[in-house]
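Here the complex is missing one protein chain, while the rest keep their positions.
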Amino acid sequence: MRSRATREQLDSVIRLLQGHGVDPKSSTLADITVLITEEVGTPDLAAVVENSPGVERVVIIPGAQRLTSRHFRADATEVTVGSEAGSAGGTVFGGTEFVVIAGPCAVESTTQMSAAADAVVAAGAVMLRGGAFKPRTSPYSFQGLGLAGLALLAEQRKRTGLPVVTEVVTPSDVESVAEESDMLQIGTRNMQNFDLLRAVGASGRPVLLKRGMSATIEEWLLAAEYLMHMGTRDVVLCERGIRSFDPSTRFTLDLSAVAEAKRLTHLPVIVDPSHSTGRPHLVAPMSLAAAACGADGLIIDVHTDAGHAMCDGAQALGAEQFSTLMGRLRPVVEAVGRTLSPPRSHSLAQV
Amino acid sequence: MRSRATREQLDSVIRLLQGHGVDPKSSTLADITVLITEEVGTPDLAAVVENSPGVERVVIIPGAQRLTSRHFRADATEVTVGSEAGSAGGTVFGGTEFVVIAGPCAVESTTQMSAAADAVVAAGAVMLRGGAFKPRTSPYSFQGLGLAGLALLAEQRKRTGLPVVTEVVTPSDVESVAEESDMLQIGTRNMQNFDLLRAVGASGRPVLLKRGMSATIEEWLLAAEYLMHMGTRDVVLCERGIRSFDPSTRFTLDLSAVAEAKRLTHLPVIVDPSHSTGRPHLVAPMSLAAAACGADGLIIDVHTDAGHAMCDGAQALGAEQFSTLMGRLRPVVEAVGRTLSPPRSHSLAQV
Amino acid sequence: MRSRATREQLDSVIRLLQGHGVDPKSSTLADITVLITEEVGTPDLAAVVENSPGVERVVIIPGAQRLTSRHFRADATEVTVGSEAGSAGGTVFGGTEFVVIAGPCAVESTTQMSAAADAVVAAGAVMLRGGAFKPRTSPYSFQGLGLAGLALLAEQRKRTGLPVVTEVVTPSDVESVAEESDMLQIGTRNMQNFDLLRAVGASGRPVLLKRGMSATIEEWLLAAEYLMHMGTRDVVLCERGIRSFDPSTRFTLDLSAVAEAKRLTHLPVIVDPSHSTGRPHLVAPMSLAAAACGADGLIIDVHTDAGHAMCDGAQALGAEQFSTLMGRLRPVVEAVGRTLSPPRSHSLAQV
Partner (left out) sequence: MRSRATREQLDSVIRLLQGHGVDPKSSTLADITVLITEEVGTPDLAAVVENSPGVERVVIIPGAQRLTSRHFRADATEVTVGSEAGSAGGTVFGGTEFVVIAGPCAVESTTQMSAAADAVVAAGAVMLRGGAFKPRTSPYSFQGLGLAGLALLAEQRKRTGLPVVTEVVTPSDVESVAEESDMLQIGTRNMQNFDLLRAVGASGRPVLLKRGMSATIEEWLLAAEYLMHMGTRDVVLCERGIRSFDPSTRFTLDLSAVAEAKRLTHLPVIVDPSHSTGRPHLVAPMSLAAAACGADGLIIDVHTDAGHAMCDGAQALGAEQFSTLMGRLRPVVEAVGRTLSPPRSHSLAQV
């Protein structure tokens, strides 16, 4: 309560709380009165109280009941993706290995996907990415191949034995996307598309949850809470840059959010250095920084013919750039006590 | 091209463009070369060119073909909502009248809705709001009554004769929401939920499109473009506050975006002073400011028992506060040459 | 304290506080312990406590001792500027009159200043602005005429009888600027130039304190506290736009900050629609909005030959645009129960 709150205001707040089944304990020092209650799980009530006459501030202490919280589970969760698909028993996020996912922003053709898969497998990526459904700012931009794109992605999944992750943008697509991929991605623009979160959470598939471009860490974790609340245990968070005032980069990569999220939650956290910066020359330095600060992995745009990419080619690395990056990444990953998969020497079969 | 770009870099960019069917014209002064092309509608290509060696910057001049642009339609569009529902021929956005929509954030019960409807009708509101599907940051918050809420809203629509607007959050709900309401609202978290935009755009219903909390004006207009591209002509934009660094208000109401949007597009623009500020004492001053700067209307949270509201009660105005606001609003609306509906003296029938 | 804080952690925090002379009272409910102390004025201690093991959060309740607070002085402060300079007894901020300050961004010449003064006086401005010392982002931009500019400004002050406000950018200039002007302006880039605040606060002159472009309302009021702490009573706050992610406008004018600041402090608050938007077509709508939301006045860039302005000509209004704006402003000002000085019909003497 404010220092000038009246007795009536205090009583009114107490009655308001009691009307919601909350029985506050009060404590007064000098002219300040503090009311304490056990958490009751209703942010709405808190907001109402905060705007009541005489109230200075409402402070909410997040409780231990959140499924995403370290209070709920102290040890790091390991999320395994694709154990049924690959020979190596799947990709594990949150363990010793630093996981690199790579591939084109958008699935375009067998030729393009094969070239990209060859390049990223050769350099040591352990998982493929590729978008079939693309959320685009303009209705006149390429929107993805849809179901046909899913089939092209599944083709590479079979050919390479690598698990694949792809974005799903609407609840009615969840089932078909879950059939053709190993991990469902929630994009930044859909982080608070709660019906989509519910549908994906109910699918049982591992989820890659990108941070909303203007989401606080708290909101990001609550989006993950939606997924876990529906029964999913396998959630991987992905920092992908936030909105700021500086036009130098497409978004501002917030690496302190990675370290902070790792402290607050037991879930793995990876970084997208491609979409966050939007500039190919920044992908390598930000990848090294992500590995150094404790991220569990990366998801990187790679396109072997970026000049003709149908989506976000601007920021994609070419095959050689990606291979060089992986070479530079290895000693940094090892310097922080983790491992990186080696490049593969053998060739892949053709489709 | 950069001042130190080589001939090879220039040629490479020209070939890149030609490979996409674009034939650039070039012009050189001192050591700077400028390439000019007619717009080709592919933001992706622009991004690729911008990251090519030797390129300094790509400048895109939005063309006249956009459906939302003043280039396409110079005169203000009037959007009529609910002409079949009400006796007065519907509510018109973008005309002489300054339109005030009011009602509770969330539909809770017949009692609550009747009380709110009575209050806002008496004070001069010409349209009702009320949410049946509520997108909430936490899965543990009240999520709305869903279909039951729609029925309660329709009950008030019939009783008052006023058109109603309500939010739709997922494509599969569009049909049922369209049946029970006069205008579909796209919320801030769904401004770039493109499947939802497509479904709503195809429904034929008028749309209230809230600005994303971190959307630029350009992105907001492109979201409206999705709607119009699907055939909807009747789109009303709504500024509802953007993310900023200052915790004093819930969001930062960006009124210059209202004036700027009115300049760029022929569509009507209204303001939500309730969700933007999150503070009841700021609703009145921001409402007056919105009217003064040229907005076409307001959408205001009103709850006759805010202390027990199940959603965002904190920012809702009570009946008397709303009535007072309408009284203060009238002279400002008239000072800028527009009109405001008078308060109604007659009582409404009970449900 | 966190719900899992140990007894040792609690004792450690209590000892830490006691070591700083603070004797906290404690209150426990379930597993949460709250410590309450009377405010001790050391934000540093609060931060140390907040990062101590076991501490969940420190909440500071601003006390009544702040000089800028409504707790300290409930009634609005009226700031009179230039009572000795003009015949009309000075310009009063924070009273019934809505005060319009106008003039060029930078003082350039007698011709330019006379033309601008004629234009703004004719349209009803009651105070002149003009910068002699210009803080510029680039060292290669025009930096202002310095002392020569002050003399030109003083010339118009004498000629028109209007009080003048001009920016001071460094402590050693305070004395000379105070001699030649009626009100000292602290610019946005200097809002936290504390040595400058101290020097200006000690000068005894009324101050126009612009909000820092990324300052919270709290920080803005604390900057004003520096001024009042040095003895100045006459501080006028000026909202001038904050940094945001949208490049459509130069800054984002934050009008809810005006209403909120008016609630928190007894000091007058005015608005700069020119520098905030950076676009001449937005100056009029934002001026009307500012008047409507309760601002006490405006400061507007006017240049009679904007095409040749040496500084920020881009956003300046011409004489006719300014006159038109004043005509549109009057009914809005009156609609909110305030007054605006009438245009003056008589001509000014030439220099």
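The first chain written gets the first letter, and so on, giving A, B and C; residue counts start at 1 in each chain.
One rule holds for everything that comes next: contacts are C-beta pairs under 8 Å (C-beta built on N, C-alpha and C of every residue); 3 or more make two chains touch, one makes a residue touch a chain.
Please read these numbers as outputs of a predicted model, since none were measured by experiment.
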## Note on the structure
Among listed residues C:52, C:80 or C:110, the absent chain is touched only by C:52
### Candidates C:9, C:77 or C:192 - the one touching the absent chain
C:192
### Task
Pick out which of A:257, A:270 or A:306 touches the chain that's been left out of the picture.
A:257
### Summary
The one of C:136, C:263, C:328 or C:344 in touch with the missing chain is C:136
### Message
What does the interface between chain A and the hidden chain look like in terms of residue numbers?
### Response
214, 216-218, 242-249, 252-260, 263, 276-277, 279, 281-282, 285-286, 288-294, 328, 331-332, 334-336
## Note on the structure
For chain C, residues touching the missing partner are 16, 19-20, 41-44, 47-48, 50-52, 135-143, 169-172, 189-190, 192-196, 213-214, 219, 222, 225-226, 229, 243, 278-280, 306-315
#### Entry: Residues of chain B in contact with the chain not shown
2-4, 25, 27, 29-30, 32, 34, 36-38, 56-57, 59, 61, 63-64, 71, 243-245, 247
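Everything below uses one rule, namely that only the chains that are shown with their structure count from here on.
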### Message
Going by C-alpha centres, which chain would you call the most central?
### Response
B
### Task
Provide the C-alpha centroid distance between chain A and chain B, rounded to the nearest whole angstrom.
28
### Summary
Between chain B and chain C, the Cα-mean centres are separated in Å by 32
### Query
Residues of chain A touching 2+ other chains?
243
